[in-house]
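Every protein chain of the complex appears in place save one, which is left out.
Labels run A, B and C following the written order; every chain starts at residue 1.
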Amino acid sequence: MAKIGVFICHCGENIGAKVDCTRLAAAMGEHPGVAVSVEYKYFCSDPGQESVKRAIRDNNLTGVVVAACSPRMHEATFRKACAEAGLNPYLCEIANIREQCSWVHTDKDMATEKAMDITRSMVEKVKRNNKLQPIEVPVTRRALVIGGGIAGIQAALDIANAGQDVVLVEREPSLGGHMAQLSETFPTLDCSQCIMTPRMVEAAQHPKIRLLTYAEIESVDGYIGNFKVRVRMKSRYVDLDRCTGCGDCITKCPAKKISSEFDCSLGKRTAIYTPFAQSVPNIPVIDKANCIYFKNGKCKICAKTCQCDAINFEMQDEFIELEIGAIVVATGFQVQNNTMYGEYGYGKYPDVINGLQFERLASASGPTAGKILRPSDGKEPENVVFIQCAGSRDPSKGVRYCSKICCMYTAKHAMLYAHKVHDGKTNIFYMDIRAAGKGYDEFSRRAIEDDEASYVRGRVSKVWQENGKLMVRGVDTLLGRPVEIAADMVVLATAMISQPDAKEFAKTIGIGYDEYGFYNEAHLKLRPVESSTAGVFLAGACQSPKDIPDSVAQASATASKVLALFSKEKLEREPVVATNNEATCAGCWGCVLACPYNAIEQKDILDRSGKIIKRVASVNPGLCQGCGTCVTFCRSNSLDLAGFTEKQIFAEVMGL
Amino acid sequence: MSIEEQYRTRAKELLAGGAVKMVIGYGKGTTGERRRPIFITSPDEVERLVLDEACITNLSGYLVSEGLLSDEKRVAVFLRPEGVRAVNILAAESQLDSDQLVIFGFDVVGNEIKALKGIHVEEFADVIESLKESAPGVAKELLLEKIESMSPQERFSYWQGEFAKCIKCYACRQACPMCYCRRCIVDSNQPQWVNTSSHSLGNFEWNIVRAFHLSGRCVECGNCDRACPVNIPLRLINHRMAEEVLGTFDHFAGTSKTQEPVLASFKKDDSETFIL
Amino acid sequence: MTKILFSDKLDNCVERWKKAGFSVIGPVQRNNISTYAAVERAAELDLGLILTERSIKELFFPQSEPMLQYTIKKDSIETKDFLPPSGQRIIFGARPCDASGMAIDDPLFGWDYKDEYWFQRRNESVIVTIACTQSDDFCMCTSLKLAPDSTKGSDILLRPLENKRGWLVEEITDRGRDAFKAIADIVQESADTAAPLAVVEKKFDLDRSVAWLQNPENFESRFWKEISMRCIGCASCTFLCPTCHCFDIQDEGDTYSGMRRKNWDSCSFALFTMHTSGHNPRSTQSARWRQRIMHKFNYFPGKFSVNSCSGCGRCSRQCPVDMGITETLQEISKLSQ
Partner (left out) sequence: MSEPFEPKIIAFVCTYCTYAGADLAGTSRLKYAPNVRIIRLPCTGRISPMFILKALQKGADGVLISGCHPGDCHFTHGNYHARRRWMVFRALLEFIGIPPERVKYSWISAAEGVKFAEFINKVTEDIRKLGPFEQYTQLIEETEAAASL
């Protein structure tokens, strides 16, 4: 039999002036199941709380309703008081008769009637409350950082420098990501590799960081604090431990005409290769598809050359199982392939290149050793046209969003070009200049004012080849006239898009993504580096197009989130989580789809012989955030939400 | 050779060769106009199979009978396009593995029986797509038009009159291939969301909840409507809801076995004209 | 010379009976369903039906009957009993199978506990049955050793005249005689002859079927699984059956007040025998169908010496998957040959 205590707070005059608390207390005293019904001036005061505690002890109360201010104000206070009196805190509920009653109504009778309904409804609810215990989740203090670009490196270093273990996984043979490909960086024009490579080395040598390159995530199971991650170590055919990185094999490799991914096809590489000279680790891999031995069964020159016996053609992919507490996803982006713009001739005319290719041309370590030379004939271009928004902000052919970095890097390209080719001419077609950022607007002004970049506001309609020139036809919308420029080279400021396998990968780790394949943050404003899956954080351009400072800032933010998570051995969570009645569950999996947190898994119920009897849904309390969307979906009423159970809500309605 | 004959021959081959363990089809009924579901397990019995324009019951509900498909053996089943759609939904909702099915597809056009090509659900995609295309154009039943032109009060009274007949025999639920729950919400009594008594309120709640649970899932096979022993025009409610999800979410139930349930998915730009 | 009630006088009868304090109830077509309902005028009656879709049972045993209203107070529970409203009724135009069904259920409702809800209505009702001159493929009273003119359960039996102008009146019970006193001057003497009765083909051998059912070996027969394979487990047959009488008592309401009700229940439902533990002694539909047949033709007659079936055929007529008692007993008859 329920023994509910009802404590009606006057809140001074705040409630008392508009609600007849004496009448309310008397009415509640007459309600079935109510053992105590008392009023007091301030229940939140020390003596007030003491009186609640005494009443709990003296009457062996099975539940408490405090009719007072909003639960958002003092629910925690009174639940704590209940716990101190030996009553499970979740057997305490608040009837909000201040914010939602006495403060907003003028007629005392009506306000009192309403207060009675509110309180009675809450009494009916609390009769059906269950004792709940906070959920404790153990935490494995090891972070996984996926992606070895600048964001991943930054996150890994920040976490490792705080003394926590990190596993850094990169699928390419070397750390570095896109930043390693860049020449100089805006707005300071400092050399990208000069600031990048020390960080790469630091990450590789850090005692707290385990670096896995040429490795991919196979599967992620588990939940916050307790992920089980399987990593595929792709076979390099070069023994990481034996190889000294002398590079002799690379020099001797006869397959030399392979287009270099790192140089965006502007340079060549060998079949055994490191992506670039400063690769970390400086250990080559054999590109099986292009290796003469793998193709013809003969060659092995590299193996013969190697003095450390590091080449192993028999090598197989290996798998590593990791126990991980938190995951930072820093998988980056790719540049859009511009061949969809047939009118720009990308892919057709060798001298129409994209911005990343221009970076390689401008880079001292690039295929032209930093000289701006046309890919077609190796001549220095005298006139370069840059086309901004080649893909971005173009709902018809490209993407709807702004890629954010192109305005700045195009300005940078114009400056680099001007610095390298002194009498070169630059025309930049643009839609708008977006230069929000520290030093950014000044930077783009410099391109115009100091380096004489000519900005033309308008779109380019066509690029064609004529007499060895690239003819660029566009329109200058400010002057309202067509423009035609004979250029030697055209650079497209290509859109940043999500990785080709971004959506697949999101499913592997169980996070959400938007229509473009960028990963969804839990809350755009308030939780920008958390994914909707607890324990998985987002850094860098995998979440949306970003420049380097933003990526680094976000990476550090994820590190602080990871470190906060690792600051305790156990996570303690509110027990407001869904539960499933496996006996009645029909296994339709609608809840699995509806759950925003991937907190519901499919579970097989087996008989003693291991045969599947039936399949049901199973809620992982570590992941469940307690929204209850699944409960509402469940047609058989098998799911329920602790703290807001079907019985409780039914009773609340029936109590009105 | 008639379609009936072709299908009998095929059924015989499948059973004789052990390719399927059972053929679920139609047999003669009590009266000349009636057909009843039959379950053939021996090639000698295939002559009992009947296929004509009276074969209207959607047999897909039998596929989720407890234990039928759990041995991973295959079963053949006679299905109209609605039946194939129902199988798609059952597969999408993990109630069966459609690879275990061999479909004898057919349709009734006028008084003609038409064979549908294909044996796997995937092969009926075009048929279903054309059903979807034609769905909005299907002429409305007069009664439905009449109901839609009523005032809310009249409609309430109309349905009260219909629901008053309900005896809570749950023939609608039992006949429906989509009602596969191990425990129906009406049988959940903690709390008792739906009043089980067959009184005006209980009947109203039951019929409305069933209609909601079928929204976006009903393939309009008509099993419930035909099963109802007290002639409540259940098809009208289900049709109205199918029309709603098609119009609002472009969702046509059962187009494929991977279709997401309309109420477990969403689009950020879903219509919301009525939300203040 | 026999007593005749002419149909053109029926309106006068209704009027007279109403004046004498009877409610008049009979077969009607309402809301696209044929059922028994109270009428004001004879014209509302539809006496041409072979049989109403819904059975007469609900006039005595409604699908949901309030028994007790309760309110939980602070220290007590207040209750209010519900009994069926009292009033004399004439049920005009019942069919012999429906009337028999009520007589079949009388011993059940009066056996260990006298069900006042049932008997108050039984005692206050006069069943005026009209013998059948037409039947359909599902009628099977003759198989149950009843007939289109059975008097079982009837207070008056009317036999349609050959000239279709009215009915021959046979008074069966005192209650029937009393009710007809109110219309004594309307009933006339005449030499008109009764129309031939409907011919209802005998569909199965009841004795042989019952003997098979009584043989304990047949309880586990494969037959049950085969015959019930297409059963979908709805309660259409049991709820339309005039003799099925199972009910469930439910408390329904909100958190501190509500109503205790007696609701129809059905052995077809899996939940019917579900234990709280989750165990279900009748876990398959075949076990449930076997129970229904066994109960009607083995257990019930074992206790009350009468089969719990009056041969109305509604179970087969309305079954969504074309099953029914007829088919099952036909198959059993074959098995026991």
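Criterion: contacts are C-beta pairs under 8 Å (C-beta built on N, C-alpha and C of every residue); 3 or more make two chains touch, one makes a residue touch a chain.
All figures in this text were calculated on a predicted structure; none of them were measured in a lab.
Touch, as defined at the top, links the missing chain to these shown chains in the whole complex: A, B, C.
Taking the complete complex into account, B:147 is the one of B:147, B:167 or B:230 that touches the chain left out.
The chain not shown here is touched by just one of A:245, A:596 or A:621, and that residue is A:596. Considering the full assembly, A:111 is the residue among A:8, A:44, A:92 or A:111 that touches the omitted chain.
Of the residues in subunit B, those that touch the hidden partner chain are 147-148, 150, 152-160, 185, 193-195, 197, 199-202, 204-205, 208-209, 211-212, 215-216, 237, 240-241, 244-245, 248-249, 262-268, 270-272, 274-276. In the full complex, the hidden chain is touched by subunit C at residues 23, 38, 62, 64-66, 69, 82-85, 87, 89, 252, 254, 259. Touching the omitted chain from subunit A are residues 70-72, 96, 98-101, 103-107, 110-111, 113-114, 117-118, 121, 512, 520, 522-524, 532, 576, 594, 596-597, 625-629, 631-633, 641, 643-644, 649-650, 652-654, 656.
Here is the rule we use: only the chains that are shown with their structure count from here on.
The chain occupying the central position, as judged from C-alpha centroids, is B.
A count of contacting C-beta pairs for A-C and for B-C identifies B-C as the more extensively joined pair.
Inter-chain centre distance (subunit A to subunit B, centres taken as mean C-alpha positions): 42 Å. Chain centres here are Cα averages; for subunit A and subunit C they lie 68 Å apart. Each chain gets one centre point, the mean of its Cα atoms, and the points for subunit B and subunit C are 32 Å apart. For subunit A, residues that reach two or more other chains under the stated contact definition are 583, 650-651. Multi-chain contact residues of subunit B (touching two or more other chains): 192. Per the touch definition, subunit A reaches subunit B in the complex via residues 583-591, 593-594, 602, 612, 615, 633, 635-638, 646-647, 650-651.
Those residues of subunit B whose C-beta lies close enough to touch subunit A in the complex are 70, 93-95, 180-185, 188, 190-193, 213, 260-261, 263-265.
The residues of subunit C lying in touch with subunit B in their complex are 31-33, 53-54, 63-64, 137-138, 229-230, 232-236, 238-240, 250, 252, 261, 263-264, 266, 269, 271, 316, 318, 320-324, 326-327.
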